[in-house]
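All protein chains of the complex are present and in place, except for one that has been dropped.
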Amino acid sequence: MIIILKRDADPAKVETLSKFLQEQGLIIQDIKGENTHMIGLAGDTSHLSREQIEANDFVESVKKISEPYKLAGRKFHPEDTIVDVGGHKIGGGNFAVIAGPCSVESEEQILSIARDVAASGAAFLRGGAFKPRSSPYAFQGMGLDGLELLKIARQKTGLPIVTEILNPVHLEAFARDVDVIQIGARNMQNFSLLREVGALKKPVLLKRGLCATIEETLMAAEYLMASGAKDIVICERGIRTYETATRNTLDLSAVPVIKSKSHLPVVVDPSHGTGYWHLVEPMALGAVAVGADGLIIEVHNAPQYALCDGAQSITPEVFHRLMKRIAKVHAAVNEG
Amino acid sequence: MIIILKRDADPAKVETLSKFLQEQGLIIQDIKGENTHMIGLAGDTSHLSREQIEANDFVESVKKISEPYKLAGRKFHPEDTIVDVGGHKIGGGNFAVIAGPCSVESEEQILSIARDVAASGAAFLRGGAFKPRSSPYAFQGMGLDGLELLKIARQKTGLPIVTEILNPVHLEAFARDVDVIQIGARNMQNFSLLREVGALKKPVLLKRGLCATIEETLMAAEYLMASGAKDIVICERGIRTYETATRNTLDLSAVPVIKSKSHLPVVVDPSHGTGYWHLVEPMALGAVAVGADGLIIEVHNAPQYALCDGAQSITPEVFHRLMKRIAKVHAAVNEG
Amino acid sequence: MIIILKRDADPAKVETLSKFLQEQGLIIQDIKGENTHMIGLAGDTSHLSREQIEANDFVESVKKISEPYKLAGRKFHPEDTIVDVGGHKIGGGNFAVIAGPCSVESEEQILSIARDVAASGAAFLRGGAFKPRSSPYAFQGMGLDGLELLKIARQKTGLPIVTEILNPVHLEAFARDVDVIQIGARNMQNFSLLREVGALKKPVLLKRGLCATIEETLMAAEYLMASGAKDIVICERGIRTYETATRNTLDLSAVPVIKSKSHLPVVVDPSHGTGYWHLVEPMALGAVAVGADGLIIEVHNAPQYALCDGAQSITPEVFHRLMKRIAKVHAAVNEG
Partner (left out) sequence: MIIILKRDADPAKVETLSKFLQEQGLIIQDIKGENTHMIGLAGDTSHLSREQIEANDFVESVKKISEPYKLAGRKFHPEDTIVDVGGHKIGGGNFAVIAGPCSVESEEQILSIARDVAASGAAFLRGGAFKPRSSPYAFQGMGLDGLELLKIARQKTGLPIVTEILNPVHLEAFARDVDVIQIGARNMQNFSLLREVGALKKPVLLKRGLCATIEETLMAAEYLMASGAKDIVICERGIRTYETATRNTLDLSAVPVIKSKSHLPVVVDPSHGTGYWHLVEPMALGAVAVGADGLIIEVHNAPQYALCDGAQSITPEVFHRLMKRIAKVHAAVNEG
């Protein structure tokens, strides 16, 4: 941490602050130039609040140097984490595709799609039982009945299930029935939910928030890990920008950035990331090329009748073709 | 709703879609030009999903025309809502200031600040018992003990209390003890929390999400209202932009925009909106001038020792002076 | 400047870099903790490129500490600059309103509006002769003929004229005929234009770019000043964000921030800043309350027939009423 002082900072006040910091075990180093006076702090500053120090009227600004995450960071955990759900692996060189409908609508629908995506090579089945919708009047998901249908689909196809939790009241059901618990973008900073889900110690798919920085996303993973979870998959799903041609702006550069800073696997959601089915295919290939550990893709047998997100769902036929192209690009990126 | 068709749209498919829409009671109107073909829909389209229609491959895009909120909108509720908590009113010409520390730290602290802000003319006391912190290692608030201290402060000063709920497990305590339940920015789209808090039918302070649009903010209010709440105060607290000179970009234009679209009162938080105590005063006056119904301001007796948000807290002395200036600007804006 | 080194930085390479920096007259200070190694630089680092140092593979990142602007900054020029055009002053306590149509359309139009705004108390006349339009097919302004009409309006009303330059081919005409040369938002980083306009040593109205940071805006002022200009008025005109309810997001907090960092006067453009005439009035008052030195407002006698920007123009009647309200709020903000 670096503290930049105002030009006319009262030396007595600076002295008081320095002593306070030294008492916390930090090493203080004064850096003085003609027009600048800074204090460099070495040691563990993770418990120190930038705001608290900036509240001193003789401080101009404070810059944090070291990363605030420890469990999620690569610094003390250099090797890649591999999330392994009954042999279905993501990370550390294992590429996996999670596919399925936006929401579970009926047994026939989920079974049909699950079989199709399994046949095309998907490793996990996604499907929403509880749906976060921006309108209270929109379809909110089938709830626990949807979870039951997912379990049937898992039994028939062998695909582990990934589904989103919205309310802590369902923690027990998710702990028992769900293979990978999804934290949605809108709940990425729902810290009490993060703590409670983390305490289940199950695999978690953590979606980046709508306007979360990469650092905030890793801090959300840190919450999960500080509560006990180990197997976290981070999902880039597009961020909010001024551009309106796409639903979100898919930030593919987040993949190599996160992988350089963290040992956790990173998957990409080109469906929410773009909002349009015809962009899913190119952006899925792009995600493979930038080094993602996997993809999560919305597939629906009849998108025009889907109860949600039809515009961004691809059909099983398109998915089948896409999986073949993904394999080719993945091979090209990773050979020699 | 307007459906823009692709140039080469298959007439048979368009016909099928038109029939489907007519069966839902909508009035269909074809608009054909040399190079464009659109379908205009009149009637109640609130249950119709843009995504579902865009999933048809002959549709270029869909534009929603009418506002998706009904209870929160001014269209069917033209008169201003006045939130009245034991005579402390916000909205409909009633201007109120909510003040207090970021978090409750001790009985002495909260009592001292509560007395100070009450003496300066604040109408409500704020103070966090449960704090959403981006780091799991940062101070998370005193919890239910903090709530008890807030109750003592209310008893001593007569100020109703405003505090944030994070976890539905505390709903009962909040229903019993809190006057105005705050939904924080990070939970603005925590739809299950919105529904549960709304069902309490208590006054709610709803903070705009970090990158929520005005429409999404009003839809969050709609969730609360659809569950039974009536007395909702919307809070502009800055949005996330590329600018780093301030913690957030305080969007004061949101005040007149929301007030034109909704009957709900709007307050402004210049503390979180800027992140720096020296910007609180000018932006508070700006909020008054653009027509806000109130302010929520962080006040701390010793900001440099505050357990959170010290950098954006003002002292009781500054607050006292600011309240006098607020009164003058409010009078100037609203006279003749 | 602070250089943060990678954990495994090769000491020999660090030594080489340190020597290179010392040879440039900088004072080097090593800051070493258990897990961090930083180099603090004191002295004049303005000629040092962050990118160049980050190109070293043993460097993790570089943080600039001191402000990159000198002439525009308040550090070495603490007193407010007052821009004075024939007694019409902006800055240092002088509040001024610049008003007029988006574009000059005819002698009758500009004369009528100029007389109206002068009568209501405007201190400067604005009007576009050369218009930057996003479509090549839209009205591009009357060009030099428009400049002639502005001169007539100045003669009849005594108001100095403010108008935008687009092409350096018109530098001579602007030097001769225009009182305050406007650099538009889209040209804020047209550095060759900045240098050429700066060399005229005339007053300049510099609009913040569509997504310019405050620092970049001050660096654009620095370009003008480094070429010889002294009298620069900075204009906040809204920035681009994800919000679509307004044309731009008017960043009123930029006013106190710029005024704390720079001695230059700051005016606000609520017309472009919002895009809607009914938001001009509240946001103009807000700008006064946050401490702006003036306003620039689009006024048109018949907005629905305006050749550009009709939606954000107010009528002379509304302007007249607004000027009275501005005076009241200005007095309330600045008294005692």
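Should a chain be cited, it is by its letter among A, B and C, assigned in written order, with residues numbered from 1 in that chain.
Keep this in mind: a contact is a pair of C-beta atoms (placed from the backbone, for glycine too) under 8 Å apart; a residue touches a chain by one contact, two chains touch by 3 or more.
On a predicted model such as this, the values are computed, not experimentally measured, just so you know.
Of the candidate positions B:T81, B:S103 or B:T241, contact with the unshown chain belongs to B:T241.
Touching the missing chain, out of C:G91, C:G128, C:G146 or C:P303, is residue C:P303. Shown as candidates are A:L193, A:L285 or A:M323; the residue that touches the absent chain is A:L285.
Taking the whole complex into account, chain A touches the unshown chain at residues 211, 213-215, 239, 241-246, 249-257, 260, 273-274, 278-279, 282-283, 285-291, 325, 328-329, 331-333, 335. Take chain B: the residues that touch the chain left off the picture are 2, 4, 7, 27, 29-36, 38, 40-44, 63, 65-66, 75, 211, 240-242, 244.
Seen from chain C, the chain kept out of the figure touches residues 46-47, 49-56, 68, 130, 132-138, 166-169, 186-187, 189-192, 195, 210-211, 216, 219, 222-223, 226-227, 240, 276-277, 303-313.
Going forward, only the chains that are shown with their structure count from here on.
Most remote from chain B, judged by the distance between CA-atom centroids, is C.
The pairing of chain A with chain C is characterised as same-residue: of all residue numbers used at this interface, over half are used by both copies.
Centroids of chain A and chain B (each the mean of its C-alpha atoms) stand 26 Å apart. Chain B and chain C have Cα centroids separated by 31 Å.
One finds 38 Å separating the Cα centroids of chain A and chain C.
Contact of a single residue of chain B with at least two other chains is seen at positions 211.
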